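Just one protein chain is left out here, and the rest sit where they should.
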Amino acid sequence: MTAPINPADSLLERAPQALRDLVTSHFPQPWRWFANGLLADVAILAVFGLLFAALTLAERKILGRVQNRPGPNRTGPFGLLQPIADGIKMLSKEDIVPRDADHLLHFLAPVTLLASAIMAFAVIPYGRNLVPVDLDAGVLYFFCVGATTELAVFMAGWSSHNKYSLLAAMRALAQLISYELPLLLSWVPVVMISGTLSTTGIVAAQSGWRWGWMPTWHVFTPWGLAGFIIFMVSALAESNRSPFDLPEAESELIAGHLTEYSGCKYVFFFMAEYFGMTALSGMAVTLFLGGWHAPLPALEFIPSYAWFGIKLISLLMGFIWIRATFPRLRMDQLTRFAWKFLVPLALINLATAAFWSLSFGWSGPMLAARCGVALVLVIVPFVLLGRRLTAGLAPRSYAYAT
Amino acid sequence: MLGSGLLQGLGVTAKNLVGSFHDPKRLTTVEYPEQKTKLPEAYRNFPFLVSESAEDPMGTLRCVACQICEKECPPQCIFIEKSKDKKPDATGKMQIYPAVFLIDSSVCMNCQICVEVCPFDAIKMDHEYEIATTERFNALLLDREALAKPNSYFHEIRPEEAAEVDGRLAAERKAAEEKAKAAALAKASAAAKPAAPPSAVPPKAEPPKPSASA
Partner (left out) sequence: MTPSPLVPTGGATVRAVNDEFHGDLLEVSMGPHHPSTHGVFRMVVTLDGERITKLKPVLGYLHRNHEKIGESTSYLGSMPYTDRLDYLNAMTNNWAYALAVERLGGLSVPERAEYLRVILAELSRLQNHVCLAGFLLQDTGASGTPLMYAFREREKILDLFEALSGSRMMCNFQRFGGCRTDASPAWLAQVAALVGGFGRFLDEFEELITGNEILMARTQGVGVLKGPAAVAAGITGPMLRAAGVGYDIRKVDGYGLYPRFTFRVPIGAHGDTYDRYMIRILEMRESIGILEQALRDIPAGPIMDPKAKLRGFRPKPGESYGRIEGPKGEIGFYLISDGSANPYRYRVRPPSFVNLTVLEDLCLGHTIADSVVILGSIDIVLGEVDR
């Protein structure tokens, strides 16, 4: 067995760290950790800032194409400068604060939201040895920071002193808290199986190949697939994306909690929504899609951060695809979906993961039995609960008058 | 099963996303300032006045200031003042002409009723639609200089209708000439026989036909 080059040693793979060391080597040793941290901040803001800009354009382009129109194409070739034009427009707009608004909270809300969205990027492993902060309880940290969103959205809705904003704030509270639960429950099995709360540890647990070619990502196990779907549905709701964009419900509440925001503050909200979406997708990649690992042994020559980027962007495209297709749920249906469908499924998934963990040593025909039992544990509750949830809803046939 | 309808919908949007790149039936956008659709001949916008020649539009307006369009215009956007004198029109007949012909295009609703009621084919609907101005009042009040467009332009935008109109006008002109000739003959014979009435009133077949100068 010959190993030509260890993928971890390739030049491209080591490029980010080499670059970092090149810059920070000028600093005295005691300050180097600080410089490293600062550099990571700058890199995250630059990369995800650009990704945000590209994502707004990509979203509009894809929505356009799905809707059989070209999308923005007036600014620069293929409309590539559209995000810059949008940025200039938004930043040069007047910042209007309603007279009766709570000025302090009105200002703090977008700042809090954006700050918490950016902080969530700290613990995601973007590549081999590329994690800004390797916390022992990184996953826990991520979701604690994410929970600040509720506060910020409610602040925005409350302080605007607008009835639409107030309704949106109430909706946001109910929605975000409802979906926090399935979101948290969906990754508990990952922690159970990996035995760690550290994000790098979870990625490490998904390394290696079964039968020499199949990646051991969590999503390729029955409980992992169910967990991944629950996680992504909850992530849609947590980042206020269609079909769960109730706080912003354009056709009902004008713009919901954003009704009274303009200019730079509006951009902050907008940015925070995309950052939140990106961070949640990044966490989904880490928890279920094998982090930065390549999907096939033969593809390991591509650097790890590229694999992370590819997986992240495919998930984000999925968000956009869903937005292009679905109508919006209603508030009561939204919470019912969380409490009566996602939460029970996530709880059952805990049991599935426990079974999976207990049956670790099974092999041969017992391996098939293990997969079968786990699949039954996933599919049967899905079908039964889904039937309960959609009881009374069905396509209809119609009679004709003579 | 829950989700089948959702997946079906996702399939349709994916099909359209891909289709919009290669299927012109799906991507139907016409990008306006650079590309323009071909207007159908029947397209109508604001009215214009037809003149026979491009060189002297004011002298060859077909309009004889009969004011029918002014009366029939539903939003009352036409204002006409008759001339005091007469001058020969394209066929050489002496006619009054519109000294003032105004259309307030901010009131006009492009209904084409003026065109339908005009007995002289003097007013037609234009194809020009890039008519935005930065001035709200005088720029939108079109006078006869702004309204007059030559018959050749009419042919350009509405070939079928213009050909039909030209044919009809030529026939009328011929009939009028023959009638004038007949009248002249009758006059000559009347001069020979002074008992006959000086001129016969033409049969009231068509109201627009101006009586030949007797």
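Labels A and B are assigned to the chains in the order they are written; within every chain, residues are numbered from 1.
Convention: a contact is a pair of C-beta atoms (placed from the backbone, for glycine too) under 8 Å apart; a residue touches a chain by one contact, two chains touch by 3 or more.
Being a predicted model, the structure only gives us computed values, none of them experimental.
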Which candidate, A:Ala249, A:Met283 or A:Val378, sits in contact with the chain we can't see? A:Ala249
For chain A, which positions touch the chain that isn't shown here? 63, 66-69, 99-100, 158, 161-164, 166-167, 170-171, 242-243, 245-246, 249-254, 323-333, 390, 392-396, 398-402
Spell out the interface residues on chain B facing the chain that's missing from view. 2-6, 8-9, 11-13, 16, 28, 40, 42-44, 68, 72-74, 109-113, 116-117, 125
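The rule is simple: only the chains that are shown with their structure count from here on.
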Chain A and chain B have mean C-alpha positions lying a whole-number Å distance apart equal to 62
Help me check something: in the complex, which residues belonging to chain B touch chain A? 1-3, 6, 9-10, 12-14, 16-17, 19-21, 26-29, 31
Can you check the complex and tell me which residues of chain A touch chain B? 62, 65-70, 73, 321-322, 324-326, 382-383, 386-387, 389-390
